[in-house]
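With one protein chain removed, the remaining protein chains of the complex are shown where they sit.
Going by the order they are written in, the chains are A and B; count residues from 1 in each one.
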Amino acid sequence: MSAYNFAFLDEQTKRMIRRAILKAVAIPGYQVPFGSREMPLSYGWGTGGVQVTASVIGPDDVLKVIDQGADDTTNAVSIRQFFVRTTGVRTTTQTDEASLIQTRHRIPETPLAADQIVVFQVPIPEPLRWLEPRETETRTMHALEEYGAMWVRLYEDITRHGHVETAYDYPVVVNGRYLMRPSPIPKFDNPKLDRCPALLLFGAGREKRIYAVPPHTTVRSLDFEDHPFTVEAWDRPCALCGASGVFLDEIIVDDKGGRMFVCSDTDYCARRRQACDAETP
Amino acid sequence: MYVAVKGGEQAITNAHRLLAEDRRGDPAVPELTLAQITGQLTLAVDRVMTEGSCYDPGLAALAIKQARGDLLEAIFLLRAYRTTLPRFGVSRPIDTGAMTLRRRISATFKDVPGGQILGPTFDYTHRLLDFDLAEPGRDATDGAVEPTLDAAIGGPVPRVIDLLDRDGLIETEDPDAEAQPVADVTREPLAFPAGRDARLQNLARGDEGFLLALGYSTQRGYGRNHPFAGEIRQGEVAVELVPEELGFAITIAEITVTECQMVNQFKGSAAAPPQFTRGYGLAFGHAERKAMAMALVDRALRCRELAETPASPAQDEEFVLYHSDNVEASGFVQHLKLPHHVDFQSELVLLRTLRAEAGA
Partner (left out) sequence: MSDDVERPLLRVRGLTRWYGPQVGCLDVGFDLWPGEVLGVVGESGSGKTTVLGCLSGRVVPTAGTVEFTTREGLGVDVLRLSEAERRRLARTDWGVVHQNPRDGLRMGVTAGANVGERLMALGARHYGAIREAALDWLGQVEIDTGRIDDLPETFSGGMQQRLQIARNLVTRPRLVFMDEPTGGLDVSVQARLLDLLRTLVAYLGLSAIVVTHDLAVTRLLAHRLLVMRRGQVVESGLTDQVLDDPQHPYTQLLVSSVLQP
């Protein structure tokens, strides 16, 4: 890969993307259009996240890449390999060791810190897309803070089901102004966004949008006063490490429908087990 | 005892080795050469160059070989490579009027200055599988046949459209009218409403199948615009660049292109008497079907500037331009193969809750 620039993208492109990131940070939750480039990975497989990471990564960074909370799912492996080949930076599976974390569909259970950057992979950036297919119209709705249609949708959910029907990619209001999609993280992870000390960046390659939540910004999941936002819960702890209050993966273990629940965050789970083993004599 | 599945890295490495083996196929069979692909699968190469937005038959051939003949995969490879190429300048617009013609037809007049030159076309072949081609050495060719231009015309052959233009029968297109910078859809995201330059760029690299279907739909009543093939040209044009240091144009390449100009439904207004309107298509190499489909869709998307009410999918700018890119489409459709079990788990939890409340 020596024929390619550090982190694959040429410096002009990185500069263009960083400018978009700066605009995004200046207007929390607002989707900034950017000239997304063709990457060696397919659209829909993280090109937005990869472009954002490639634009901010430096030789001293320590990179963690996860998908569904795990470091060794195939796409996380593929993306991590890509960055190793194009940058040579150190990689880690430990959340608190990483300076830069690229993630698909989860926020790590280990609390984030002020000097960390999390890059989210976003398939559909527009929260109003399912209500209004037109880009020209959704742009106006954001500009004029006309979010009535979104509230109508929530009202309808509660009327029909008694609950909001959205389980992941649950819409939020950022800094009291912009309606945003936090990417397909389970709603369980939404509270972690609120006033997070880390910098949160969101990249949508195919749709060509970047947005951001700067550190310590309020992020509020949409709800009604008398139907407040709630998160998922399980009736048992992780079968491997005993943790509760974390997101669990459901594993089907036999053909009689037997199942077990384990931490989705593999790093968190592994370290808990390590600590446990260290304690047991 | 359940152990968390590991080994994603090893799995990927093995998958790549398997892929390489399958690509090579039976080692007893001679390996495909790029020369064979550029020479004998030219039309595949042309498509990959057009939708890959990069004119380089050798690279396109390599991409086709690496992609095992999957043209969308080859287009993706070429596009990804294109991203890494440095830009050292912008050429002048190519002058298709000065084209060295290999093929030139017009459906609007029986005879036109310069003549109707059929060139190497499938059009009048009878689609009968030729089993002579199955054995090497039986593919009969009696050497090149040179196209002859109408001897009465010395120099470049005038465009049929220009003849109509001279009589004021077709809308004039004046490229210098607005001295605005030309869009570049490979550099900036599409903004709506889109200018015609951005639309044409999007369509030029858009999926041929998608455009073909949309063009077809306009002919079947989904937004009719009464097209006639004013002129279709195929041949070589020079690519010229004006380097700063020299201050004059130099020819840096010669490329083959196919151009289609449709003559469409005439339109008038209170201010001006009616004239024919235009649709335009352009592709690398010999890509007539693409150029024609593109011209039909271009005309359909001009509904706004021609004060026509958009009523059909081909006239819906956002619908057409957002879904024409097969690299984007392929990526997103196939991304469903990626793990989604965390989101699925969220849905399961919600569904179980709702069902429990409903007493199921």
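Worth pointing out:
Assume a contact is a pair of C-beta atoms (placed from the backbone, for glycine too) under 8 Å apart; a residue touches a chain by one contact, two chains touch by 3 or more.
What you see is a predicted model, and the numbers here were worked out from it, not measured in a lab.
Among A:152, A:233 or A:275, only A:152 touches the chain left out of the display. Contact between chain A and the absent chain runs through residues 140, 143-144, 146-149, 151-152, 155-156, 158-159, 224-227.
Just so we're on the same page, only the chains that are shown with their structure count from here on.
Put simply, the C-alpha centre of chain A and that of chain B have 35 angstrom between them. By the touch criterion stated above, chain A contacts chain B in their complex at residues 4, 8, 10, 33-40, 42-45, 47, 67-70, 72-78, 81, 104-106, 123, 133-136, 161-163, 165, 167-169, 184-188, 206, 208-209, 232-234, 239-240, 247-251, 253, 260, 262, 264, 266, 269. The residues of chain B lying in touch with chain A in their complex are 2, 4, 6-9, 11-12, 76, 79-80, 82-84, 86, 186-193, 318, 322, 327-328, 330-335, 338-343, 345-350, 353-354, 357.
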